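Complex shown without one protein chain; remaining protein chains in place.
Chains: A and B, in written order; residue numbering restarts at 1 for each.
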Amino acid sequence: MPLSKDELLKAYRMMKTIREFEERLHVEFATGEIPGFVHLYAGEEASATGFCMHLDDRDKIASNHRGHGHSIGKGCDVDAMMAEIYGRGNGLCGGKGGSMHIADLSKGMMGANGIVGGGSPLACGAALAAKQLGTGGVAISFFGDGASNQGTSMESLNLASVWNLPCIFVVENNGYAEATSSKYSVACDDAADRASAFNMPGVVVDGHDFFAVYEAAGEAVKRAREGKGPTLIECKLNRYYGHFEGDAQTYRGKDEVKNLRATIDCLDRFRAKVTSADLLSEAELDVIDGEVAALIDGSVEKAKAAPMPAPAELLTDVYISY
Amino acid sequence: MARNISYQQAIGEALAQEMERDETVILMGEDVAGGAGSPGEDDAWGGVLGVTKGLYGKFGDRVMDTPITESAFIGAAVGAATSGLRPVAELMFIDFMGVCFDQMFNQAAKFRYMFGGNAETPVVIRTMYGAGFRAAAQHSQCLYPVFTHIPGLKVVTPSTPYDAKGLLIQSIRDNDPVIFCEHKALYTLEGDVPEEAYAIPFGEANVTREGDDVTIVTLGRMLHVAHEAADALAKEKISCEVVDLRTTSPMDTDTIIESVENTGRLVVLDESHPRCSIATDVSAIVAQEAFGALKAPIRMVTAPHVPVPFAENLEDLYIPDAGQVQQAVRTVMGKD
Partner (left out) sequence: MSLDDHAPSIGVLANPAAGRDIRRLVAQASVFPIAEKRNMITRLFSSLGMLGVGTVYMMSDGNGIADRIRHALETPPPSDQIWPKVVFLDMPIEDRAVDTLVAAEKMVAHGVGGIIVLGGDGTHRLVASRAGDVPITALSTGTNNVFPAMREASIAGLAAGLVATGQVPVGDCAVRNKVLRVDVNGVESDLALVDLCTSTELWIGSRALWRAEGLDQLFLSFAEADAIGLSSIGGLIRPVTRAAEGGLWLNLADPASAPIIVTAPLAPGLMIDIGVEAVQDLRPGEAISLRAERGVVALDGEREIEFSQTDKLAVRLEWDGPLTLDISKVMTYAAEHELLHRVNAN
């Protein structure tokens, strides 16, 4: 099924929103106004978008440190996300979560996760619930090459296979776990090899190409919805910024990021493809660019102006405080 | 109508009644049915000690054998709890928290607060604890203080068949993650248990024996040691009040303080280790809130600060006994 014009516009808007959100955070973080740790998803937008375009309200995702893109993809409110990252009382989690713990269960976003490898068991649980309750939903765990080495990842692959869960494991391999290269740290080089060990299909896709991700994701989601079990998909992609903001990235090659941006940027590729195929015009995409820029401007402005959480909030949302 | 049934049967009955009442309640764990994929019976074990025996026959695929993969299935139970199920996961021995602690204390415990009140995680983790079975260092610990330390977790330590049933039903109906700790030496203990379902609220300690001279605060299996000591001390004309905490989080500090204000003396009896334990916690609370009522320094009776040993004589020495409690009570009475 080729994507309709509306769907192409939606995909572009999603990718662009993620990019602008992250680029802006990069700038704002440098001013010192954003507390804590921020891990940016810029460069990886095609992955979150390629998967989330297939999802609906029945579906759940578990994310990771680098979770802003998945959150936007799953429909979390951008203003509330921005306010949360600024630690404001009107943030998505009332200012109690922050960047690493953004969640909106009402949208099926089960949380970014501060624990590397923490999400996959949770996704198994969401998939189990979908299966037991017969909702037709699927669950996706997004994790990185670093988390792919965690025991929880391996255990979850096994459990999902044993229970034939509608669960999709997405390894977003950006080449680095913090500062350590996946070439060094991952003994088994491709998801495909690991997946076959757990009796499920495993494929590698170009994570810079929205259409490649979208196609593979569609097949995996379909397979999960039809009760045929889990799939492991590895998106080979790159991040444009450091592990966290403030990471000088001295471990990366000279001009590595500059070259990536110039040659394989997922937004540039999307734009070039859809315009040369005459499906969308430059002008239509430019309109989205403008709207997204305004959205992000507004969200930063509102977040900065928003009040901090009331002190009494310290002791709420937990069953008891001593 | 109450009948005399065992602690183990009471737990099984609570599970069965709640699964009957609410079809979102599911059960998972290693061999909770026992026999998945094997050539013989599908319900061969019903848990390693038979606590869940028979549930598979009644509820089929809502009773799920898991691979030995605690991180994955405890995590899956937590994830399923955020997605519409009310899972009861069995962590066979509490000692095994070491391989799945992240899913309990970083994930389940945090969601509600960290997500600004927008998440509920109604998961129960049933787990077996305690010494006395010659199971040695990695299958005998009392780790409930570790869970009690973590905000967001509720921690339950039933001491009788009646409490086991009522507290487990409450645990399943509760919308927060609950660590339900079953002492392995209590499974065969019998007592009166009503047939119908009932829930015992959390955070309400049970004064199981009234007395005037000394308050003994205890929990779990140690309740019975406390009673044994109190019986013996009664012959020495020392009147002990015994408070069973039932839940360590939330903890019913009001009942403890009220009792100490009446007796003026406190002995805390806890099978866990002496540092950062329930014993130290209760002692600190009383020292802070009711120091003026104390007629003598508080005494703590705990296991020593060593791993649980294997040899019978050493393990017997390890577990706090009635003699140690009596000695502690005589000390606070100034009669040693």
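We take it that a residue touches a chain if its C-beta (ideal position, glycine included) is under 8 Å from a C-beta of that chain, and two chains touch if they have at least 3 such contacts.
Small disclaimer: the values here were computed from a predicted structure and weren't measured.
When the full complex is examined, the chain removed from view is found to touch A. Check A:K16, A:K131 or A:R223 against the missing chain and you find that the one touching it is A:R223.
Within the whole complex, the absent chain has one touching residue among A:E7, A:E33, A:D189 or A:E226, and that is A:D189.
Which of A:E7, A:D56 or A:E215 touches the hidden chain is settled by the complete complex: it is A:E215.
Between the chain not shown and the residues A:R19, A:H39, A:H101 or A:K236, the one that touches is A:K236. Mapped onto chain A, contacts with the missing chain fall at residues 2, 175, 183, 188-193, 195-196, 201-205, 209, 211-212, 214-216, 219-220, 223, 231, 233-234, 236, 273, 276-279.
Keep in mind that, in the parts below, only the chains that are shown with their structure count from here on.
Distance between chain A and chain B, defined via averaged C-alpha coordinates, is recorded as 39 Å. The part of chain A that touches chain B in the complex is made up of residues 60, 62, 91-97, 101, 103-106, 110-111, 113-115, 118, 120-126, 128-130, 132-133, 135, 139, 151-152, 155-156, 158-159, 162-163, 316-321.
Here chain B touches chain A in the complex through residues 24, 26, 61-62, 64, 66-67, 69, 71-85, 87, 99, 102-103, 106-107, 110-119, 151-152, 154, 176, 203, 249-250, going by the rule given at the top.
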